[in-house]
Structures are given as C-alpha cells and as structure tokens.
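A single protein chain has been omitted from the complex, and every remaining protein chain is retained in its original position.
Letters A and B mark the chains as written, and numbering starts fresh at 1 in each.
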Amino acid sequence: MNKTLLSTTAALIGLAGAAAAQCTIEGEGSVRILANDFQALHAVVARAAECASDTVEVTTNETTEHKDIQVAALSTDPAAYTVAVVANGSLVPLLNEGLTRPLDDLVEQYGQNLQESQLIRIDGQIMAIAFMANSQMLHYRADILEENGIAVPTTYEELIEASAALREAGVMETPLYASFKPGWDLGEEFINMYMGSGQPFFEPGSAVPAINNEAGIAALEMMKQMTEYMGPDMMTYNSNEAQPYWENEEVAFMTGWGSRTAAFIDENGATPEIAAETEVVAMPGWGGNGIPATTLWWDGFAMAKNISDEDAAVSFQAMMYALSPELVADPETAALAAWLVNGYEPQPAAAGVIANMQAGAAPYPMTPYMGLLHTALGDNLAEFLQGQESAEEALEDVVAAYTTAATEAGFIQ
Amino acid sequence: MTDTTAADAKLATPRRRRRRRSATARSLPLVTLSVGFVVLWVIAAAFPFLWTAWGSFKVEADFFSRQDWMNAITGVQTIRQTGDAFTGDGYQGAWVEQDFWRAVINTGIVTFFVVVISLTFGTLGGYALARSGYRYTFWILIAALIFRAMPHVTLVSGYLLPFFQLGIWGYLATTIIVLVAINQPFTLWMLHSFFLSIPKDLDESAMVDGCTRFQAFRLAVIPVMWPGVITTGLFSFLLAYNDFTVTSMLLTAENQTMVPAINSFLGSTQAEGKVMYAVAAVVSAIAPLFVLVMFFQRQIVSGLTAGAVKG
C-alpha cells in the first residue's frame, strides 16, 4: 500500500518535462473511442484524434450516456469501439461480461510514458490504464473560521461543533452543504460516511450486505446530525447547485468533488473575495477511526476484446500519445483535474485528493454488486433524513431493496 | 366560431361570407372575462420562457443567483464580469465553441422525416381504420394503445444490443424510424378520429363515380384532411423535436439532436457543466419555431373554413 501511495504521490507531483512530439503510430487500423462528455476527457480525446492519418482512422463519441451503451457496444464482434473511457465504477460491467482485453503486451511495447500507479491490475493482469483521480473533499471558508476562532475540522464531530458554533455566533444559520439529493448522490454520501468506519460493506466472501449494524446506524446518525445544520431544501442539494449557495455566503463548509473545486477557488469567478478564502482539506473522519470518510475514484480507459490486434495496437498508441506529458504541459488542461499522468504538477484543486490518499482513504469498491447497493441506498434513505423513519427501518428497507436486486442479478441465492 | 379574421376573409368561400353576416354582437363583460383569461394564461405560459430569453444574455451567477433574483434582471455580475449588462457568451459558446449548429441540422433532419413519414403512414392507416367496419380495426386501435403505454426507456434499452449487432446504431435513419414507430399509435388514433368526422359520402360518391379506393382517398379525402393532418403533424413534430430518451441513447455525439446536446451542456455530479450554453441554446432553438407556428396557425384556422368538412 505504502509503496503505491508513494509512487502515486510522485505521479501527482510530476517528474518530467515534455518534449514536443507529433503523433506517430506504427501500423494501420482504426481507433474508435467511446467516452463521457466533459472537459478533462475532451482534452484527452481531442489529442487522440490528432493521430488520424492516411493509415489510421480515428472516430470519437463523447456522450453522457456512455455508461448505458458501452456493454452493448463492446459485445458485438467486431466491437463498435476499440477504447472505452471508464471510471472504477463503470469498468465493472465490462469486466463482468468479459468484454475487455488484457493490456500487458501493449503496455510493455508502447507504454514507456506510463507509471506503475496508472496500471489497473486485476488478478495480475493490466485491464485498464488510469489517468485521472477524483474524490470528495472538505471545502471551507478560511476567513469565517478564523474570525470565529474555529480550527479546521478534521472529524465530523468537530465539523458539527463548528457548525453549531457558527450558528450560535449568528454568523450562519445553515453552514453545511452536502449532496443529499436521493439517488446516486445520497447513496454516495452514505457510502463515503460508512467508509469512515472502516467496516466492510458485505459479509466476507459473499454478496450479503453487512451495513445493517452499529456502524451503519452510526453513519446514518452522523448524516442526520449534519441535516440539522443544512438548509430546509437539503433533500434537493446536489453538486450542480452548490455554487450559488457558496457564493451567497450561506454555507461555510461543503463536501464537494475535487473535479469541481477549480470553480470554487477561481478568482476570476463571480465572487473573487469568497474564492480567495475558499480552501480544501481531506474529508473528515468520524468515530475515532481517523479514516477520511470518502471514496477515491479514478478515470481511465479499457480496450475492447472483440477487435483485431492491429486496431488494438493503433488505439493503444493513440491513447499513449494523448496521455503523454504534453497533455498536462498546457496549464489550462492541467487545471482541469487531478491527473495521474507523467509530468503533471499538482494544482490547488488536486490538493484534497492527495490529502485524502495520504490520510488512508480507500478506493470505491470494484465489487460487482456494489452498484446495486449504491442504488438501494440512494432510494431508501430520504425518509430517515426527513425524520419519517428510524435508522433501523431505513437500513432494513435498504437491505430488502438490495437483496431483491442482488437475487435477480444472481449474486445472492 | 362566428368571428373572422383578415386571413379568413381572404380565403373564405361565399358561403362563409354569408355566415359572417349572421354574427351577433357579444356582451362586453363576457368579452372582458374571456380576454382576461387568455391574457392570464399567456402570461403564465410565456413568462418562464421570456425570463429564460432575458437571462440567456446574463452570466450564470446572475441567472442562477441565490443572492437576489433581481440580479437576473439587472445583471450585477454580468456587468462586473463582462463590463456590460448583456453578454452573448452563452450563444458564442454554444454555437461557435460547441458546434451547436450541427445538432440543429440533425434535429431539422430528424423532425422533418419523422413528421413526413408519420403523417404518410398515419393518414393511410388512420383512413383505413376509419372506413373499415370490420371488428379487427377495433383491436388494432386497442393494440396501438397498449403499444403506446409501454414506457419508452424500457423499449430503448431493448434496442441497443440488436441495433449494435445489425450495425445500424448511431445513425439518424434508425432514430427516425424508431421515433415514427413509437409515435405511430398516437398518430393513428388522432387521424382515425379526424377521418371519422369527414363524411363517408365524400369518398364513397367518388368511388361510385368509378374511382378506386386509393383514388378516392387522393382526390376526395386528401383535399379536406389538412386541418387534422396539420394538428397531428404539430404533435409529431413536437415529439421528435423534444425527444430525449430515444435520441440520447441511439445517436452518436456527432449525430446528436438538440435536446441531448443541450443535456450534455448541463454537466453531471462530478463534472461541471456550461449551463448558460444550454440556456442560450434553448432560446435560439425556439426562434425558428415561432415562425413555424405563425405559419401553421393560419393553416389551422383557415383550413377548416372551406366548409367541405361539414358539408
């Protein structure tokens, strides 16, 4: 663990400068990329597209629906795409169906620029290449904390205390913001909180959920305490809406994604005076466990199994060109994400991700049935947080919904 | 009903002119009530859009402000960030930077073909359903209703694998035919009702005169069916124009229509969006519709006045 951590940190800190190079690809074939549609990925995909030549055809499809079409698209022969840009969650369905190919040979042949930390090994085989990291982090208003003599919270208990102090001092009525909107966001919030307990989500060696225990109830109670200091509309809070609240000085603490931090600390934004006072630290832990209550995510790419070796070779080379140090040499691109790419110099927005890693946060589990639990959590916790149900009842509902889904999917008998 | 318009008057048959003379004056309170109601409705219907149109020239911090909603009107942040109370950044971003015009062209192609094909299939089918007395027509109509009840998202998930296997996924033509099929139950029902209201004698007398069924349809029915067809066409148009479920799942990024393109401007949980691009895109997409509706309302109003329908 420690070794990898060190090498990752090294990757984030960055090592080599980049030498300008043209995309030169050996062999001929076609590169077909399926990716999500956002700016950081666009930078990568656009560079891969530069590799188009007389012998290499490059087509790209950047769509927000990539997750829903990838399995169907990669299961035809030949697959509709050679490269699928994935995250640790969305790689799982491809692995479940056995639709991706091991990349060991390609890495050996063309992967000189890759770092050990970028290789996603599953059972010893390289199945994907990571190039970006992400996680939630605690954003706070340095000026408000200082004025009120509050130390930066390192635990949720301190966070609640600090919120209470701000309310008492009459500074802010609802100083907390966390994405509690039911669905994916709320599920993620519980998973993050539960991660802080260090307990497993499932019984060892089975798909039976293990969250209906003291740790689960404690995690829920902690979330409930947070709601005390959140606004009345908290059940609609999500990361798209956080900024207006932040800019209106309604909140002093926010748990938010590292990939969106840049907008909050942008001193050319709507409220430079607030942006200048916005800082990020690792997510707090709770219950004396000292583990940041968050999950770590990576974005990377995997390659289709049902394609010719020629297509695989050119596609991999195109991606290697895209992920060369030149990608992050451009300061604008470098600021878009916490890159894992060789040559990246960490930007302020990446500080929280690194802090989380150093404090011992764990990655989002790649267990095949984690997604089902995530959905069940997202759909069944709202009543508890709104005070219509007890924590036990809520967890019972979650377990029932999850068990039904996992039975249907063949994970529980 | 009895009132006429300048447009009507031009198109009106002598018969209609005769009717106009018999119009009686309406009571003032009733007119006030009726006009007041329409005014209230138009405000309710148009205000959010006008608000959006105005806001599309502001920056995000103004339009989606929690400080004061007046910011969206005065543009405090817009002035601070761009130096002017109005900014075209959203439009610039959507049209120039994000190539929104591509999505507009795709939407044009999709809606045009969906409307034309839906109406062609639908008028033929709806006419046959309205004129055939056999019992199976009833069951076809019921089957169509059941087809329409199935949620689209379920249907679309089923399309993915076969479409990829056949190699027809991602193309505009595939999406067009899927939208036509999904919309067909509605079109059939609507046109079937309209054809029922066209007197049978009209085409039957044509057939007595020696026309085949198809000739009777073409010569006697087509000339009088336009109001129904245009109204149905309007809904086909809106379905194709506003569809998200089908177009977002069945089209590649370059073939995307406007709505999925707008959706991709909105961002996701982990990635920030460009909401003002989306707002600007929506506003600019509405403008051509204004022309379109202005054009077709004349058809709707004047089409039926020919008088042939009610004989």
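Quick note on the criterion: a contact is a pair of C-beta atoms (placed from the backbone, for glycine too) under 8 Å apart; a residue touches a chain by one contact, two chains touch by 3 or more.
FYI, contacts and distances are computed from a predicted model.
Of the names listed as "Twin-arginine translocation pathway signal protein", "Phosphate transport system permease protein", "Aldehyde dehydrogenase" or "Carbohydrate ABC transporter membrane protein 1, CUT1 family", the one that matches the UniProt record for the absent chain is "Carbohydrate ABC transporter membrane protein 1, CUT1 family".
Between the chain not shown and the residues A:Thr59, A:Asn238 or A:Asn306, the one that touches is A:Asn238.
Contact between chain B and the unshown chain involves residues 1-8, 19, 22, 24, 26-27, 30-31, 34-35, 37-38, 41-42, 44-46, 48-49, 51-52, 55, 63-69, 72, 120-122, 124-125, 127-129, 131-135, 137-138, 140-151, 153-155, 157-159, 177-178, 180-182, 184-190, 193, 196-197, 213-214, 227-228, 230-231, 234-235, 238, 241-242, 244, 258-259, 262-263, 266, 275, 278-279, 282, 286, 289-290, 293-294, 297-298, 300-301, 303-305, 309-310.
Residues touching the missing chain, restricted to chain A, are 1, 4-5, 8, 11, 67-68, 71, 88-90, 92-93, 95-98, 117-124, 130, 133, 181-184, 205, 207, 232-233, 235-236, 238, 248, 296, 298, 340, 357, 361-363, 365-368, 371-372, 374-375, 378-379, 382-383, 386, 389, 397, 400-401, 403-405, 407-411, 413 (touch as defined at the top).
Just so we're on the same page, only the chains that are shown with their structure count from here on.
Rounded to whole angstrom units, the spacing between the C-alpha centres of chain A and chain B is 40. The touching residues of chain B, counted against chain A in their complex, run 59-61, 64-67, 77, 80-81, 157, 160-161, 163-165, 167, 169-170, 248-249, 252-254, 256, 260, 263-264, 266-273, 275. Chain contact summary for the complex, chain A toward chain B: residues 36-40, 60-65, 68-69, 72-73, 75-76, 80, 134, 179, 184-185, 188, 238-240, 244-245, 247-248, 250, 257, 259-260, 262-263, 269-271, 297.
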